[in-house]
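Below is one structure. I have some questions about it.
For this view, one protein chain was removed and the others were kept in their places.
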Amino acid sequence: MEIRKFVCKRLIEIFVIFFVILTVLFLLFRLAPGDPVTRMVDPTMTPEDAAHLIAQLGLDQPIWLQYIYYLKNFFTGNFGISFHYGVAVLSIILNRLPNTILLFSTSILLSAFAGIFLGKIASWHKGKKTDTWMTLGALICHTLFLPWLALIMIWIFGFHVGWFPLNGMITPEIWLDSSSGFWLKFLDIAHHMVLPLATLFLIHFGSYLLLMRSSMLDTLKEDYILTARAKGLTEKVIRNHHAAPNAALPVVTSVGISLAFSLSGGALTETVFSWPGIGRELVFAVSNSDYPLAQASFLLIATVVLISNLVVDVLYAYLDPRIKY
Amino acid sequence: MVERFLEGWSVYKENLIGKIGLILLVIFALMALCSFFPPMIDPMYHPMTGVDPLISHSTSPSWRHWLGTDFIGRDIFCQLLAGARIAFMVGISAAFMSILLGTAIGMIAGYSGKIVDTLLMRLADMIMVMPTLLVVLILSSLFGQLNIWTIVLLIALFRWPGVSRVIRAQTLSLKERPFIEAAKVAGASHFRIIFRHIMPNVLPLSLLYMTFRVTSAIIIEAALAFLGFGDPSTVSWGMMLQWVWKTGHMFQAPYWLLPPGICISLLTLSFYMLGRAMEEVLDPRLRKEVAQE
Partner (left out) sequence: MKRKLLLFFQIFIILFLPLSCGKQHDYRFLKIGLHEEPKTLNIWLASDANSKKILSLIYQPLYLRDPETLNLVPWLADGEPKYHPDTISYTVRLKPAKWSDGSDVTSKDVAFTAAIIKEFRVPRYYSSWKFIKKIETPDNHTVRFYLEKPKAIFLTRTLTSSIVSTKEWSDIAQAARTKQKPLIALINHKIEKPMGCGPFVIKKWHRGTYVHLQKNRYFFGLGQDIGGRILGPYVNDLLFKVYGTADVAVLALKKGSIDMFLWGIQPGYIDDLKRQKNIRIFYSKKSAVYFMGFNLRSLPFSDVSLRRAIAVLVDKEFIISRILQNYGTRMDSIVPPGNKYWFCSDVPRYGEGMDRDDRIKTAYHILQKVGYTWEIPPVDGSGRVVPGKGIRLPNGQLMEKFTILTPPADYDPLRAMSGMMIQEWLRAFGMPALSRPMAFGALLTQIKGRHEFDAFILGYGRLSMDPDYLRNFFLSANDKERGWNMSGYKNPEFDHLAEKSTSEMNQELRKKLIFKMQKIIMRDVPYIPIYDPALIEAVRKDTFTGWVETLDGIGNLWSFCLVKPNDTTSQ
């Protein structure tokens, strides 16, 4: 089938891109000034101790040798040991990944759905007050500065109003109490997720709304809509069942395209809200010169983007019969 | 050219969003221009090193300091003005460079076709996939504190793919037009064809995309500065937010916290509005819509 060929081709492309990123990362990290050992040294460590540690960490090998080991390790699933945490990078990433996926996918789904729904309504009432307010609202929300919005959310809702926790993903007191049930823990996470989710939602739903709106306006001019009207179907049916699903398709693709932007926003959100995810780990690893962890985190994020793009393309192919591969 | 501009302008004027955007932009541009004056009045108004000899901590707005002072006694209003200047500089330079790159690559890819096209577009794909902020983050943290121009260059290097795709599509459709055929028959070199014939037709599209590039450049620089990876000798709005945050005045000094954030948002908004309005100007189909209502 055509789609199968398409998917295979894309997978190969993804692999190539991945390999290039891997190599570029290796070169960048090795050639940069500063190394983590200097951070681990304090007045009581003599130069001999430092040299000893460098030898043990393998940082004194020639670059090409390090590269070979690097590739070998990578494809055997050994992402190295984090310089900062002292445990396998893989275990840290696996620990953080679910948290990011939870927050991230929920926020994208929510904003996409809300954007589609509201965009549909906005196009309905084009030119009237509802439309103007919605469009303006979407524009303003979309251009808010994310870290600033996050801090204000914490200040107002976490501190002054006090309904939500200030940061983090769980409440230690609930989790260390062995009598806490599954449901309580689940609610606790949900409770912590509200503010970061709200922040991400506000920033992202705007663009989906505007896109859906203009897409709807375009779709409503298409021929088959005229046909449907001629057939005598009500406006409501036409909009919801004929126009909207087609109009939503460009929005779906744009989700894929804007993923990179959303991930940057995700990293910022995780940092400000101390949500223990991959984005925040990347920021920390980078400021600690923790090469193995920073490298692996970045690669993971890149992989997520690449695969998501693939998924979005395939989805689009299924949904839109007009696309031929 | 001039008629096209005037024609565009008359359409633009009708658009409310465009008007608001333009007004905001003008206000910010004025702010940027005015940023040169305060230090001339009194050295204590220098955004970076000008401290008030009498005030050594954060104070709320007063006649002396219209938005109050920061934690070592520097005037916040002057910092805000300087920030406007930096925002324009960063935004426009980064956008300009990325448009230059994107347009050139897009045209070459569309015109050449085959291998060159595939290679360039694959490159574009690869770069587009990268979250720009995170990449610049890693680079700036590895290579030490980055200078503002390096940051601008890096942003430009990672934002051209979006433009190039659009330009390439446009070039592809233009390639088949008769006047290009005519030029080829007349013996024009490829170079001449690209820059004399194709470029003027894609330029409006480039300019349109430039406005969107400006917004992302401003946001990326602000986010970098906020996280602490910006250029510490430049007073940008993101840097101001970083100072409020790191010195513990986040929740005590709204006169320091609110202005930079609002400015970033408003400036971004104004460029965005400008872009939307320009879209209507350039895309006749959208204009027809207006006529219908």
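Order of writing sets the labels: A and B. Residues in every chain begin at 1.
One rule holds in what follows: contacts are C-beta pairs under 8 Å (C-beta built on N, C-alpha and C of every residue); 3 or more make two chains touch, one makes a residue touch a chain.
Because the structure is predicted, anything quoted here is derived from the model rather than measured.
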{"item": "Candidates A:Arg10, A:Lys126 or A:His191 - the one touching the absent chain", "value": "A:His191"}
{"item": "Hidden partner chain, touching residue among A:Thr23, A:Asn95 or A:Thr234", "value": "A:Asn95"}
{"item": "Hidden-chain contact residue, picked from the options A:Met169, A:Leu220, A:Ile238 or A:Val305", "value": "A:Met169"}
{"item": "Interface residues of chain B (partner: the chain not displayed)", "value": "48-49, 51, 56-58, 71-73, 141-145, 227-229, 232-233, 242-243, 245-252"}
{"item": "Chain not shown, touching residues in chain A", "value": "32-36, 38-47, 49-53, 56-58, 81, 84-87, 95-96, 154, 158-159, 162-173, 175-176, 187-188, 191, 194, 271-274, 276, 280, 287, 289"}
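Methods note: only the chains that are shown with their structure count from here on.
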{"item": "Whole-Å separation of chain centres (CA-atom averages), chain A against chain B", "value": "23"}
{"item": "Chain B-facing residues of chain A, complex", "value": "13, 17, 20-21, 28-29, 32-34, 126-127, 139-140, 142-149, 151-152, 155, 159, 217, 257, 260-261, 263-264, 267-268, 271, 279, 282-283, 286-287, 289, 294, 298, 301-302, 305-306, 309"}
{"item": "Of chain B, residues touching chain A in the complex", "value": "17, 122, 125-126, 128-134, 137-139, 141-144, 215-216, 219-220, 222-223, 226-228, 241, 245, 250-251, 257, 260-261, 264-266, 268-269, 272-273, 289, 293"}
